[in-house]
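As you look at this complex, bear in mind that one protein chain is not there, while each of the others sits in place.
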Amino acid sequence: MGLNKAAKVIAPSSHLLDIATLATKFDRMRAESSALAQPLEDEDCCVQSMPDASPVKWHLAHTTWFFETFILERFEANFQPFHPAFRVLFNSYYDGVGQQHPRAQRGLITRPTLREVWAYRQNVDQRMQQLFSLAWPEDSIQTLAMLIELGLHHEQQHQELLLTDIKHLFSMNPLKPPYKSVEAMFEHVQQPVPSGSEAAQWQRFDGGIVEIGHDGAGFFFDNETPRHRQFVEPFSIASRLVSNREFMAFIEDGGYKNSLFWLAAGWDWVTQEKLSHPLYWHELRSQFDATWQEFTLSGLQPIALDEPVAHIAFFEAEAYARWAGARLPTEAEWESAAGNTPIADHQGTDYFGRVWQWTTSSYAPYPGYTALEGAVGEYNGKFMVNQYVLRGSSSVTPVGHTRLSYRNFFPATARWQFSGLRLAKS
Amino acid sequence: MGLNKAAKVIAPSSHLLDIATLATKFDRMRAESSALAQPLEDEDCCVQSMPDASPVKWHLAHTTWFFETFILERFEANFQPFHPAFRVLFNSYYDGVGQQHPRAQRGLITRPTLREVWAYRQNVDQRMQQLFSLAWPEDSIQTLAMLIELGLHHEQQHQELLLTDIKHLFSMNPLKPPYKSVEAMFEHVQQPVPSGSEAAQWQRFDGGIVEIGHDGAGFFFDNETPRHRQFVEPFSIASRLVSNREFMAFIEDGGYKNSLFWLAAGWDWVTQEKLSHPLYWHELRSQFDATWQEFTLSGLQPIALDEPVAHIAFFEAEAYARWAGARLPTEAEWESAAGNTPIADHQGTDYFGRVWQWTTSSYAPYPGYTALEGAVGEYNGKFMVNQYVLRGSSSVTPVGHTRLSYRNFFPATARWQFSGLRLAKS
Amino acid sequence: MGLNKAAKVIAPSSHLLDIATLATKFDRMRAESSALAQPLEDEDCCVQSMPDASPVKWHLAHTTWFFETFILERFEANFQPFHPAFRVLFNSYYDGVGQQHPRAQRGLITRPTLREVWAYRQNVDQRMQQLFSLAWPEDSIQTLAMLIELGLHHEQQHQELLLTDIKHLFSMNPLKPPYKSVEAMFEHVQQPVPSGSEAAQWQRFDGGIVEIGHDGAGFFFDNETPRHRQFVEPFSIASRLVSNREFMAFIEDGGYKNSLFWLAAGWDWVTQEKLSHPLYWHELRSQFDATWQEFTLSGLQPIALDEPVAHIAFFEAEAYARWAGARLPTEAEWESAAGNTPIADHQGTDYFGRVWQWTTSSYAPYPGYTALEGAVGEYNGKFMVNQYVLRGSSSVTPVGHTRLSYRNFFPATARWQFSGLRLAKS
Partner (left out) sequence: MGLNKAAKVIAPSSHLLDIATLATKFDRMRAESSALAQPLEDEDCCVQSMPDASPVKWHLAHTTWFFETFILERFEANFQPFHPAFRVLFNSYYDGVGQQHPRAQRGLITRPTLREVWAYRQNVDQRMQQLFSLAWPEDSIQTLAMLIELGLHHEQQHQELLLTDIKHLFSMNPLKPPYKSVEAMFEHVQQPVPSGSEAAQWQRFDGGIVEIGHDGAGFFFDNETPRHRQFVEPFSIASRLVSNREFMAFIEDGGYKNSLFWLAAGWDWVTQEKLSHPLYWHELRSQFDATWQEFTLSGLQPIALDEPVAHIAFFEAEAYARWAGARLPTEAEWESAAGNTPIADHQGTDYFGRVWQWTTSSYAPYPGYTALEGAVGEYNGKFMVNQYVLRGSSSVTPVGHTRLSYRNFFPATARWQFSGLRLAKS
């Protein structure tokens, strides 16, 4: 079946930057994508491990296509496409831009090669820099800046997906190759302190009328708007994420074997797919004992018990919560709670930067939501059915791509994202 | 795959009736089920036309099983089941009661025959009347009354499903047999006045904090509770349902051929299933012209253009609304609007009794919702995922089964229900 | 997917009978079909348990359609069809006669009811008797006799399928209803002596040029022609069929768990379908032991160990043979061997009347085979791909429907037929 979704580009409103700043930001962001691909072989970048995932090469080309199609085609004098076929090959789902290559066949495109895609990136980057060097009237600058910001946030979404998808690909290989060594993974960032070693606390909120959604300062996607009021009953939310240790207790208590913990459709799914643990867990059995390992971007590793559980579906999160005598939070509860924790505290909490957190809210338009005009804004809401909202961000979300009002969304069975949960109760 | 849902029995709270009234009500309700089966042949009652539907015989037996299992087994001295195998054969989805016969194979059960199922019904009805004739302590009466009311509302749900499912079965037969003649359909009730001949009006509501859900007086299912507050932005809602005439304009405007009107998953579905009109519409083409007919419980009939469009999926309702420059209402909007139309007016409006109305709300627990104890209350919420709420009631909903707070729910692709839509806008 | 095959009507050549004899024979054969349906309820006759099977009602109607379409339509003055829709509803696969109702939806046709189908049979039978009473020119008599003989053999094929299909339907019912009691099954025929109690003997044949196929005397289907020569190497064939006792030894030796015994496609099938025994075997496990039962037309019965194993697929027969150090015979070997056992002996042997016997021969045209003209002969060979030939006949094959040259055929995975095996070796 496959998702029609890859990265959910949604039209932004943004405070505007000056052109020079944009040019610098553009170069840095594009370089970060390149850096992510450095540890990979050409072959790693070509293959698609399932219809929901895309090849790395496709991510690199599609983000480039975005700038070529929505900016160069509009602003460049005598625009000529780098390659006429790329308009179709690297279009994800914009019907307004024309046809798309079938999503499930992205992995069959061995040509253009990765080498040619690098050339495509270089070409578009140079033409973008040339654009930046020109003098533009103020209103063009505004449009340009808006589209570039949009393109850069789009690029960041694909940076996260690139890591998510390569992890899935490598997990399918019996050699279980690492993307980077553990040391290399953390050479630029401080390794986070495990979060689950102390008991979680219930934090109480009074509810009442709260406001959620983006307030219009800085970049945002339009599914975060309009900012609006919701009435929230009093609720409690956990001070930290559910850990691997806690999730293992659920497994050991027969969590995957008892229909009473599950939504009916979740139970059908677990039974059909014969699931008994999170996506990347492996139980190694010897004659003496059994130990659990987890496939990571650094290969197979012993499960870090005090880390947040990751790579679970909505159905698993929901079943865990019922087993634990709690429930998932709603979007409004999550956003109120996260927003009422001092920002400084976010370093010490795990609302952001660890795992995306499933909410019980289905992905739906906010009251008064309207789509933007034209192909960029095309279909902003077209994924708003049969998906559930995740909040926060994950360990592979690029720095600067995190927002209190950010709405991520996936179907109730999606597991290959870095997705976990935080408990709530009424 | 199939639904795990047939009739959604959910635990009630009820104002209590005296035993004699209950006994009378019981007899009348059971007789109504029998009457519904009268026009049918034995073979009609045995066959299952698709996994989502059930045979008429199964509906008749399952509703009987409900009384036998939840009431006789508990209250009857020296309880003996009518037939030991029926506990499994006619259990729908109550894990607490044990195993269930596979839903998709309900149509293979040619034995027990319909004749034996009638005997089963008669036997249970007699034993129930015997129960009614005994003297019970007050608390037993309370429990008994609660369970009987639940069983009767459960029976009503299956009365509606019986008609819904037999319509589907007959629609699959090239002979297109009628269930009843047009005249017979309306011999007991006044034929409704077509509703769509005048232009719909927008009725404006101010929003603010509204209360929805059941207030506890009279019978209700627990998914209607707790009554709670929601914040609703100002909105408008149409004074009447969308008619066949209006829906035909959508078709003629290329509604089924333009992806821009559809949710992405809806477009995939329409394309995959090659859909171009509501479920029971048939276009008869001659060399001169094309005319539309609709399969009804009275066989093929010319489409009544001013009647509400029926048998459309959530995806079709949602696409129609986008095409019309409007949207579906939320549950809270629908309930506020319907509740603020004087009850007397309900006769003149079509909030109830014509078609179930898709809302944009996914089926989710109300804040503070909790499931009841035991098998009766088992799984009250286990269907709360990937389904959309429908409000109101339909032309085949039994009299007395209609409530302002009633929440019906089906997946976004379900079409065999009597489902239509009412427009809203912000 | 489903078979496109129900009964394989193939054009006959026949020695001609006089009209009166035909009329008598016609009545007797039609009455036998009616008698087969007597133990059944209306509901039993309506349901289709899988796409490969057909409802009893359909068998009764289709065989009637055959006489109406191929005889009455041609010979009756002022022919009027009994019901215009039946031409499509009860056409199996004759493109020359026009459209066919989809095979997998035969079970949805609750109307016409069984009662109406009985009326259809009666009507056609009367019109047929009227035909018989007329004076016909000699060449018409020849054609008529040929078509009637064909229709009667066609009817016999459906008599066997009726029992085969009702057995499958009842096997799907947890109540495991019997079609007839054991006593009733054998009230007209002598219960056969179990065949497997003594060790099978190898009977040696010299091979050389042999002739197989029908020699033209009496009725035959055209796939049995032309009679032709084949060169056969010396071979041995078992004096009796493989018994349930022997097949159980295969199971107990891990026959279903060892890929080395199976064709690669057979192993995939066994693994995919999780098979571990013949279709209708049931292992009843208590805490002390396990006993095997077999579902029969008389309900669940202890397995008769010395009876021939039945209801196994080509893949299972082939795997058993490899396990036993032998192989399946070819068609030519089987026909040579069966033909060289004195006919008198057939009473004492089990070449006929117990189970159809899988051969290693794929179903292909004999050299020089040609299809007949017109719709009756349409598609004689259209099933000659990806099917394997079975020889002999079974315990439910009607008396008089057995022939040395008879070629039955089914896909390598078909199990619901009364199919077993006889070993051979080079």
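By written order: A, B and C. Residues from 1 in each chain.
Definition applied: a residue touches a chain if its C-beta (ideal position, glycine included) is under 8 Å from a C-beta of that chain, and two chains touch if they have at least 3 such contacts.
It should be emphasised that the depicted structure is a prediction, and the values quoted were computed from it without experimental measurement.
Note that the absent chain touches A, C when the full complex is taken as a whole.
Among the residues A:T21, A:Q80, A:Q105 or A:Q201, only A:Q105 touches the chain that is left out of the figure.
Remark: the omitted chain is touched by one listed residue; of C:V88, C:L263 or C:L300 this is C:L263.
Against the chain not displayed here, chain A makes contact via residues 41-47, 49, 57, 85, 88-89, 101, 105, 107-114, 169, 172-175, 177. The set of chain C residues touching the chain not shown comprises 1, 4-5, 93, 95, 209, 228-233, 259-260, 262-266, 268, 314-315, 318, 360-362, 364-365, 367-368, 378-379, 381-386, 412, 426.
As a convention for this text, only the chains that are shown with their structure count from here on.
Chain A and chain C have CA centres that are 59 Å apart. If you average the CA atoms of chain A and of chain B, the two centres end up 38 Å from each other. Chain centres here are Cα averages; for chain B and chain C they lie 45 Å apart. In chain B, there is no position where the chain touches two or more neighbouring chains simultaneously.
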